[in-house]
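Complex shown without one protein chain; remaining protein chains in place.
For chain A:
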Amino acid sequence: MALPALTLLVLFLVIPALLAFGLSFTNARLISPNPPRFVGLDNFVRAFTADPVFLRSTLNTFVFAGVVVPVQAGLGLALAVLVNQKIRGVTAFRVIFFVPVVTSIVVVSILWRFLYQDDGLINSFIDTVTFGAWHGMAWLNDPSTALGAIIVLSIWQAVGFHMLIWLSGLQTIPEELYEAARMDGASPWQQFAHVTWPGLRSTMVFVLVTITIAALGLFVQIDVMTQGGPVNSTSTLVYHAVRKGYREQETGYGATISLIFFVIVLVIALIQRYLTREED
């Protein structure tokens, strides 16, 4: 009975993963009359020595993840604490904060592209609150602000998901622990530091791993909003892999970039597991 699902899993996950490995040592092209030829490590050498866009994409991917992982995890936790209060109407706020998560990232990206325009909503807001002292800019057209602008909308879209994960972690902490802490005169902050935080260890591992993997896979926002520009300031590993492996039909080289991406994801996931498991 497990056979149909397992067969599909092998066909569409295991084989493509092995293929990513195999193809990265070849010069395979998507549409070509010639069979792929083995080229050894050529693709890897090319990536690290002759492809500045690859290096820039790697850097951008790390910058994006480096900001998004701590900020989104932190904001998610703050939101979870806020909506974990026993006050009237709090469920409605949980639902509202989750609405962007169910909105497609494609829709979100095109919407924010409009908000970020030089005559868009965000600039006119800045203009109003500074009484016209500071005029807006085309955020996505400036290499120094484009990636930051994409970071903001990415967090806006996904933070509600991690709020819920943190929330379910918070609700596993027994209320008696808080009562006991309060009786000992613990301040709200002390309650958080000594009761809440230690109780959230396994939730934290899950949140960090899922945000990291999602952040490293950044693609849609780039494709819809900037196509990697201006001057490659928003190109990412996955975007570059698709550009080379699919749009320019260099399947072999695209597979190489995918494989490098996979190794990075794997190493980071293992490091996070190791670091957060140590104290158990």
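One rule holds in what follows: a contact is a pair of C-beta atoms (placed from the backbone, for glycine too) under 8 Å apart; a residue touches a chain by one contact, two chains touch by 3 or more; residues count from 1.
In this text, contacts and distances are computed from a predicted model.
Engineer: Can you pick, from "Helix-turn-helix transcriptional regulator", "Carbohydrate ABC transporter permease", "L-lactate dehydrogenase complex protein LldF" or "Ligase-associated DNA damage response endonuclease PdeM", the UniProt protein name of the chain not displayed?
Structural biologist: "Carbohydrate ABC transporter permease"
Engineer: Sort through A:L41, A:V106 or A:L275 and give me the one touching the missing partner chain.
Structural biologist: Only one listed residue reaches the unshown chain, and that is A:V106.
Engineer: Could you pull out which residues of chain A are in touch with the chain that's been left out?
Structural biologist: 1-2, 4-17, 19-20, 23, 28, 30-31, 79, 82-83, 85, 87, 90, 93-100, 102-108, 110-112, 114-115, 119-121, 124, 127-128, 156, 160-161, 164-165, 167-169, 172, 174, 176-177, 180-181, 183-184, 203, 206-207, 210, 213, 216-217, 219-220, 223-224, 238, 241-242, 245-246, 251, 254-255, 257-259, 261-262, 265-266, 269
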